[in-house]
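One structure, as structure tokens, below. Some questions next.
Every protein chain except one is present and positioned as in the full complex.
Should a chain be cited, it is by its letter among A and B, assigned in written order, with residues numbered from 1 in that chain.
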Amino acid sequence: MKVSNVRSLLVYVTLLIGAVISLFPFYWAAIAATNESGKVFAKPPVLLPGGMLFENIANLNEAIGIGRVMFNSLFVVVIYTALSLIICTMAGYAFAKFRFKGRDILFGMFLLSMMVPYHALVIPLFKMMAAWGWLNTYQALILPNLAYPFGIFLMRQNMLAVPDAMMEAGRIDGVNEWGLFTRIILPSVKPALAATAIFLFMFQWNSFLWPLIAVQTKEMYTLPVALSSLFGLSRIDYGQVMAGVTLATGPIIIFFLLLQRHFISGMLGSAVKG
Amino acid sequence: MRTKAYVPYLFLTPALGLFAVFMAYPIIYSFLLSFQTSEAGEMVPAGLSNYQRLFSDEIFLTALTNTFVIMVIQVPLMLFFAIVLASSLNAVKRLKGVFRVSFFMPAVTSLVAYSIIFSIMLMGDGIINQLLAAFGIGAIPWLSHPWWAKAALILAMTWRWIGYNMVIYLAAMQNIQESLYEAASIDGASRIKQFFSITIPQLKPVILFTAILSTIGTLQLFDEPYTLTKGGPSDATLTIGMYLYQTGFRYFDFGYASTLAYVIVVIIAVLSFIQFKVTGDE
């Protein structure tokens, strides 16, 4: 009995150290957000909150209009996640539960496209958006990655595990194809939906290069683009930047907390079959 | 009752349509670009010259070597510790959720925060070296010595992605039957032995999955060298992803940059194929 107590204490200590290392930078950013700009550099480091939080947020708001920027980011990420989830789920369903001509080639194509570095695609994508007059629009931010290969992959892997017998039973009961998808398949892959949603949310929320290129006016800036605009050659207000960083981290943590229980089991399905 | 043959295509239509326009087109476009070069601001056909250039481009070779060194060390190291972390977490009963979220958090960091915080922490007299000094370890020239700079990149990447992989393993571990461990315990196998003889073999498909994801991530690696080392000192941390960016956006050679992109694609494809073969999955 004693041995196992010691062991579990050790495990907890290891986990605790790991958690501290993982979280420390977030703590630091939050502390910096409550202090004067120069304090990030203080030696010994300032590790306690100061009284500048509201001033820093006010400055940040003046510089980038935090309300508008937050709205843009949230709006884009919510619409994107919802649409992409539907599209990826439908595609994953087709790949997992049907045999059809070209299936493996098409699926391979999606997987291959994950391997192309994004930097190489920015210019053609930009050219296209410019030709259509879509620069500086929400659709320019939302559309390009809706068919997110990793999302399709995740959904397909999870659906492979759904027994075909369930579908057959449905067909015999006269459920139509759409009904099979929405009433039989979707409820049984809820956790996978949560996992995929988290990936999509993360991807879009932190996405930087494409929004930077595609957006033309301040009213359309997303958070990462707006935060980056706070960097000049010589003037950087660190308190202000860190206030922005802290605010930017909030929504994604909340989203993760809401879905994390399902997330774990959703990831489970992804590995069922290589 | 038979399904109509067009049904799967209907489900695929939205994804395929979007893919064709927003992925396939740019991919083909940039592929064509890789056979072109810029002359006085216009793109002109250049045949295979961009591809030939690869063989005499020492910086490309350096970048390739760096990328491989980082990958060969970082990916197994991170995945191993992610499994260790996951099985520790799997063994505890309290605070599971808190730990899970804590470890996952670095994967959601914004790049801006990441670069400021790490550049301050890794300074010669920064907090990391101060901490090491408390244990009697001399200051480490993070970012300034060719080897330490690679080590710093590897540490930073591990910090960022270990929790992400851990969560995936954690999920897979719930699929391992408890009876396997019970049987092993009765046979007197130690925890460590159980870890190697049960946990790891059972996780094989997931390990393959994460290994391929990490391989893709490392070969496209850009964020860390861009924010932490700028590829230095003396190209010691220049990755292909970073070189691609510089070539296109700094040196305005978009043709050659596209060539580099397709070199990355080929390498990833080959490596993924090998990984599949080695683990013997379908």
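The definition used in the following text is that a contact is a pair of C-beta atoms (placed from the backbone, for glycine too) under 8 Å apart; a residue touches a chain by one contact, two chains touch by 3 or more.
Following the convention adopted for this analysis, contacts and distances are computed from a predicted model.
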Check: Quick one: the chain not pictured, UniProt calls it what, "Carbon-monoxide dehydrogenase medium subunit", "Sensor histidine kinase inhibitor, KipI family", "Carbohydrate ABC transporter substrate-binding protein (CUT1 family)" or "Protein translocase subunit SecD"?
Finding: "Carbohydrate ABC transporter substrate-binding protein (CUT1 family)"
Notebook entry, point to check: Which one, B:Gln52, B:Thr65, B:Ser197 or B:Ser234, makes contact with the chain that was left out?
Noted result: B:Ser234
Check: Given the contact definition stated above, which residue among A:Val13, A:Ala130, A:Met166 or A:Leu257 touches the chain not shown here?
Finding: A:Ala130
Item checked: Omitted-chain contact residue, chosen from A:Val122, A:Met202 or A:Leu259 -> A:Val122
Check: For subunit A, which residues reach the chain that was dropped from this view?
Finding: 36-38, 40-43, 63-64, 122-123, 126-127, 130-135, 209, 212-213, 216-218, 225, 228-238
Item checked: Those residues of subunit B which, in the complete complex, touch the missing chain -> 4-6, 9-10, 13, 16-17, 20-21, 38, 40-41, 58-59, 116, 119-120, 122-126, 141-146, 149, 229-230, 232-235, 246, 248-252, 254
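Here is the rule we use: only the chains that are shown with their structure count from here on.
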Check: CA centre of subunit A versus CA centre of subunit B: separation in Å?
Finding: 17
Notebook entry, point to check: Mind pulling up the subunit A residues that touch subunit B in the complex?
Noted result: 7-8, 11-12, 14-15, 18-19, 21-23, 25-26, 28-29, 40-41, 43-45, 86-88, 90-91, 93-95, 97-98, 100, 103, 106, 109-110, 112-121, 123-125, 127-128, 143-147, 152, 171-172, 177, 181, 202, 205-206, 208, 223-224, 227-228, 238, 241-242, 244-245, 248-249, 252-253, 256-257, 260-261, 263-268, 270-274
Next item on the list: Would you tell me which residues of subunit B are touching subunit A in their complex?
Entry: 1, 3-5, 7-12, 14-16, 18-19, 21-27, 29-30, 33, 85, 88-89, 91-92, 97-114, 116-118, 120-121, 125, 127, 130, 159, 163, 167-168, 170-172, 174-175, 191, 205-206, 208-209, 216, 220, 222, 241, 244-245, 248-249, 254, 257-258, 260-262, 264-265, 268-269, 272, 276, 279, 281-282
